[in-house]
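Left out: one protein chain. Kept in place: all the others.
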Amino acid sequence: MNLMTARTGGLAILAVIITVAPLGFSNSYFYDVGVNAMFNAIVCVGLNLLIGYAGQISLGHAGFFALGAYGSGILTERYGVPAIGALVLSAAVVGVLAFAVARPILKLKGHYLAMATLGIGIIIHIVLKTEAGITGGPDGMSLGNFKMLGLTIKGDQMWYWVTGFLLVLAVWLSLNLIESPVGRALRAVHGSEVGAEVVGVDTSSYKVLVFVVSAVFASVVGSLFAHKNGFITPDIASFFHSVELVTMVVLGGMASIYGALIGAVILTLLPQVLAAVEQYEAMILGAIMMGTMIFMPKGLLPSLLNSLKRRGGGK
Amino acid sequence: MSLLKVEKLSKEFGGVHAVEDLTFSVEAGHIHSIIGPNGAGKTTLFNLITGVYTPSSGRVLFQDRLVSGMKPYELAALGMSRTFQNLQIFFNMQAIENVMVGHHLHLDRRFLPSLLRLPKVTRRDRECRDYCAGLMEFVGLAKYVDADAASMPYGALKRLEIARALAAQPKMLLLDEPAAGLNATESREIDEVIKKVASTGVTVVLVEHDMKMVMGISDQITALDYGRKLAEGTPSEVRANPEVVSAYLGTHG
Partner (left out) sequence: MFAAFLQYLFSGLTSGAIYALAGLGFAIIYNASHVINFAQGEFIMVGGMATATMVAAGVPIYLAIPLAMVASMLVGVAMEKFAVEPARNADVVTIIIITIGASIFLRGAAQIIWDKEFHSLPAFSGETPIAVLGATLMPQSLWVFGISAVAIALLWYFFNRTMFGKAMLGTSHNRLAAQLVGVAVKKVLLASFALSALLGAVGGIVVTPITFTNYEAGIMLGLKGFSAAVLGGLGNGTGAIVGGLIVGIAEAMASGYLSSAYKDAIAFIIILFVLFFMPSGLFGKRGTDRV
């Protein structure tokens, strides 16, 4: 795929879609769903760097998301820290935590890595539920609006435009990274760790780097989500949420930034679409996960692109 | 000057001595071959030298510097590069990208500038691409420059790995059975490539079963058997050594 097309073309299309979509929104509920879809998309773009490009896995990323959310909540509500400062501080703390656990964890492979990240996510979940004094426990905690430089981001419409901008920014940053020597090294780690090592790639450090980057993405979105929602509960750190995030990435297409985006949008919209059959939601989600992995293990976007390539008579 | 010195090197796996008390050295600018029957410990030796395994005892010195126990990526920075018996190609990338990863240590690898796509990063990358295309031509893969690694034939992939190893601009290149699985024509092509590489001043250490290639190309040969050194010397010396002949040359000349 020509790099130029993916970059300028893709970003342009993305920006256009985000700008034009609201023409079809008949009430603020659509904006709300749109914002949530874009929140998930940003987390997934970051998570995809870890899963799709570097070839690792994390079943605990909801934990980082939740830490960002609660970090912002606690800092703004209890200590009066301005929202932007709380967001940055939480992201920094999450980054440090991710760094601390990354090195020992990323020495593991396959299911061991999956279980270690799962363990971390669940421990975060349990701590958030238990330390009710700080977090409000299972009953959750409330937050005020996101205020920055005198501007208050309030209401679904405002959030939509802010998040849309951030999504385009996140995709731009990720594309830059992937196409750089750093990104190539990451993909090489996925291709063959020992092959990358012998040409000078410090694979451990790169895996740690991408783990921290994806954790920070999740934390930032968590903080924003907390402010937008005005209310958070420990369940945002649940194993189920982590699984949802991973499913979005693999559904849309691993090693495909736009794929991760599409997966996020589909799975965010799914519950809305399935509202009528809400009780079957879990079964359908489970079936999608199994079905995609069995029939389209590379995910939707890459599989679609492949079949288009083949129809076109090959490149 | 001995570029590489291996001193009393041993490696055991659960009681099996894959390499035992091995001592030899490689002169700069030479093509030095390691031969021996299957299971003689050749690939283990390579893995020990390139940091994939840590020795049970003994030492490896590169440019008179103790390197045993260092990680592969650290050794790459010191000027060592290698290919693998079982290809370790990055099948998830294009052929040219494989080679570009080889050039990794010479590129701008800073995180923030990469994230922000600063012009310096992109310029160096473009230069790298041209350089690597040149390397692919050097090894005879000009027509695969835009191909996906996954679509290339086995023989081409073997040469791709060599191109990748060369992109690191090594002082010493270790080739683990570069002719394995190749037919006569392809073997001759690899032979040519190796000679070309050596003529640029790179020291080549070669593990190979193809005796014709080994005898024709090497300045020095070390013969192993059961992890120990059996014989050492020029091709004619080794060829005449009765122990080597009986160990595995058999009736072939």
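Residue numbering begins at 1 within each chain, and the chains themselves are lettered A and B in the order written.
The criterion applied here is as follows: contacts are C-beta pairs under 8 Å (C-beta built on N, C-alpha and C of every residue); 3 or more make two chains touch, one makes a residue touch a chain.
Please read these numbers as outputs of a predicted model, since none were measured by experiment.
Note on the undisplayed chain: of the listed residues A:Leu14, A:Ile51 or A:Met141, the one touching it is A:Ile51. For the chain left out of this panel, the touching residue among A:Ile18, A:Ala41, A:Ile120 or A:Ala264 is A:Ile120. Among A:Ala15, A:Val93, A:Ile134 or A:Ile288, only A:Ile288 touches the chain left out of the display.
Taking the complete complex into account, residues 51, 55, 57, 59, 104-105, 108-112, 114-116, 118-120, 122-123, 126-127, 130, 194, 239-240, 243, 246-247, 250, 279-290, 293-294, 297 of chain A touch the chain not shown.
Following the convention adopted for this analysis, only the chains that are shown with their structure count from here on.
Chain centres here are Cα averages; for chain A and chain B they lie 40 Å apart.
Contact residues of chain B toward chain A in the complex are 50-52, 71-73, 75-77, 81-82, 84, 88-93, 97-98, 100-102, 104-105, 107-109, 111, 114-117, 121, 124-125, 128, 164-165, 167-168.
Note for the complex: chain A touches chain B at residues 173, 176-177, 179-185, 187-188, 190-192, 194-203, 209, 255.
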